[in-house]
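Right, I'll just put the structure down here and ask away after.
All protein chains but one are shown in place.
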Amino acid sequence: MLDDLKELYQEVILDHSKHPRNFGKITPCSHEGHGYNPLCGDTINVYLELDEKEHITDITFDGKGCAISTASASMMTDVIKGKSVSDANTLFEDFRSLATGEHENINAGEDTERLMILAGVKQFPMRVKCATLPWHAMHTALLGKTEISTE
Amino acid sequence: MLDDLKELYQEVILDHSKHPRNFGKITPCSHEGHGYNPLCGDTINVYLELDEKEHITDITFDGKGCAISTASASMMTDVIKGKSVSDANTLFEDFRSLATGEHENINAGEDTERLMILAGVKQFPMRVKCATLPWHAMHTALLGKTEISTE
Amino acid sequence: MNEMTSFDVEKIRRDFPIFNETVHGKRLTFLDSGASAQKPTVVLDAVRDAYSHTYANVHRGVHYLSQRSTELYEGARETIRAHMNAGSLDEIIFTKGTTEAINLVAQSFGQMEFQPGDEIILSYLEHHSNIVPWQLIAERTGAIVKAVPINQDGEFLLEEFSKMLTDKTKIVAVTHVSNAIGTVVPVKEIIDMAHAKGVRVLIDGSQAIPHMKVDVQALDADFYVFTGHKVFGPTGIGVLYAKNELLEKMPPYQGGGDMINRVTFEKTTFATGHSKFEAGTPPIVQAIGLGVAIDYVNSVGLDNIAVHEQSLLSYATEQISAINNVAIIGQAKHKAAIVSFTIDGIHPHDIGTIVDQAGVAVRVGHHCAQPLMDFYDVPSTVRASFAMYNNREDVDALVASINMVQEFFR
Partner (left out) sequence: MNEMTSFDVEKIRRDFPIFNETVHGKRLTFLDSGASAQKPTVVLDAVRDAYSHTYANVHRGVHYLSQRSTELYEGARETIRAHMNAGSLDEIIFTKGTTEAINLVAQSFGQMEFQPGDEIILSYLEHHSNIVPWQLIAERTGAIVKAVPINQDGEFLLEEFSKMLTDKTKIVAVTHVSNAIGTVVPVKEIIDMAHAKGVRVLIDGSQAIPHMKVDVQALDADFYVFTGHKVFGPTGIGVLYAKNELLEKMPPYQGGGDMINRVTFEKTTFATGHSKFEAGTPPIVQAIGLGVAIDYVNSVGLDNIAVHEQSLLSYATEQISAINNVAIIGQAKHKAAIVSFTIDGIHPHDIGTIVDQAGVAVRVGHHCAQPLMDFYDVPSTVRASFAMYNNREDVDALVASINMVQEFFR
């Protein structure tokens, strides 16, 4: 039993959930997105700062979430920071397809391993939305919208 | 099989359905009632003439109905004609309770036999309303209302 | 499931436990599938299994049973989406039945669209469930209900329809197949004509889905509804297909659990997609059963079913027409396997009671289509409606029982 759980709550995930990176708010920021999960009432807000070349110079998050969504947000911000908008959107697609089980593998260079770890959530279908919530919020922000609900 | 049916469609009932007594309309009349069965779309109208002593001096019916409702109307008008309003209402109650199986027997004097024959319908639950439709129309007319729907 | 290569009605009959029953000691001749169809063992097993192995409420749980139950429920949605060829799962809404589905559209679409004087076009072939909901919303909004006439054979008059379509028309709601007399309505033509004027169309597929392949995208239907119990599924379940572009704009119909995004006493926001229209705990196990029923139909093959039923229809029409004093009501060129008839001088209710004693189950009455009865100037008819499990023996039993009725009332 604990094995299955350890697959979901790997050390790195527990660590990110207990000590989230990039937690906080950027004010003012160029883009922000708010993810809301009506199933559990969780909210993840993502704040981004872009330079004129469409590079993400800074990204942070705040809100209330479970260990999975918090760790996902934390790991996402680590991965995304410094990327271009178009790379961020590709990573969003990659991660979404991994987590929903659409694809088994992705090639995201050095980020592959971290994304694969997070994607362990696909063994727990009811938790997939927790993991993708911050990604949707980020994606929405980059689209210039602000709010997204996942169900 | 035919035995069961013969119980419902006794000779006397078939006879009344083919040659209904008191068929027609009294115009003008002192009371009238319209019975409508939304299940089959049948209508039975009952017309009554009362004297000042609340005796039913005349009663007729018309409308569209199945063999059971037509025979019931025909036999009912035969039975009711000449009765007092209060006797008519008692007979209504007697017949209703017989046909719905509430009572096994009634004592309606010389009319008992005819009512019992009609009440054979209780073996056919879906047809009880056919038999009681004209009686409801008559009862409604005596109450001074005009329309009744049975379902 | 793969489609059977050859259609064997006796094999199919064995899939339906009801045919082990006798009625008044007689063989059951069930010719009332138009009112509701019998259920194959696979559906009964699926219902029982869902309750005894994987039951829990859906959507809101992270535990195993809830997850399994949700997978089965959402799996049924996918089965139905694929069967109707809907473009997306969001377009498949589970309802209690056709009646609820039409009420939902009438209220929600009507509330959004109807202005005083706007017109709703129905036809004389409609079931009450595709009339009364429109009358209720018409009364509330000041819209007007109109009905496309039919000819004496019971055929929808496309030319009249074309004249009735005006700038005031907001929706056309017509049946795909008449439940009372079997007419197959030219819905593709109707949809094309309506769309040419920018008018939305709802198709009531209650009597079509059990008998023919329906592709909502090929039809380009805006709304397509059907009821589970007529397609060999459980009672208490139905389906509304609606185009996403419409669902997105339509206001919610019922409020409750699962259809919300966020609830406060000050302001409530709603979910999107099918969720917005599925308030409260849905008919979970009924949806699962319906999915299995659709799989069963596909395993038999709708083409096979259609061929078999049409051959029964020809045989029955031929046999019944040959009986004296019997008139078949509704003789459309395109007909589903439904034969509605009257016998001179004998009331349908008496016929129903007498043939029942011979084990023959037919429907007698107005078939929830009083305007159609009024058109033919009859209060009611006798209706024999066929499904995949009927055979020629059923037709023979019906004919014998009609003869018996005439004997009886001679």
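The letters A, B and C name the chains in turn, as written, and every chain counts its residues from 1.
Just so it is clear, a contact is a pair of C-beta atoms (placed from the backbone, for glycine too) under 8 Å apart; a residue touches a chain by one contact, two chains touch by 3 or more.
Keep in mind it's a predicted model, so treat the numbers as computed, not measured.
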Worksheet, complete the sentence: Displayed chains that the missing one touches are A, B, C
Discussion item. With the missing chain put back, one of C:I171, C:I190, C:A208 or C:I260 would touch it. Which one?
Written reply: C:I260
Discussion item. Of the residues C:S129, C:N304 or C:T342, I need the one that contacts the missing chain.
Written reply: C:S129
Worksheet item: Which listed residue, C:T79, C:Q286 or C:T317, touches the chain dropped from view?
Response: C:Q286
Item to complete: Tell me where the left-out chain touches chain A, residue by residue.
Response: 1-2, 4-5, 8-9, 14, 39-43, 64-68, 124, 126-127, 130
Worksheet entry | chain B residues that touch the omitted chain in the full complex | 36, 38-39, 124-127, 149, 151
Worksheet item: Contacts of chain C with the missing chain: which residues?
Response: 17-18, 21, 23-24, 28, 30, 32, 35-36, 38-39, 43-44, 47-48, 51-53, 55-57, 60-66, 96-100, 102-103, 106, 122, 127-129, 131-136, 145-147, 227, 229, 234-237, 252, 254-260, 262-265, 268, 279-286, 349, 352-353, 355-356, 359-365, 367-368, 370-371, 374
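Just so we're on the same page, only the chains that are shown with their structure count from here on.
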Worksheet item: Based on the averaged CA atom positions, which chain is farthest from chain C?
Response: A
Discussion item. Just the number, please: Cα centre separation of chain A and chain B in whole Å.
Written reply: 77
Fill in: Where chain C touches two or more other chains at once, by residue number
none
Discussion item. For chain A, give me the residues that contact two or more of the other chains.
Written reply: none
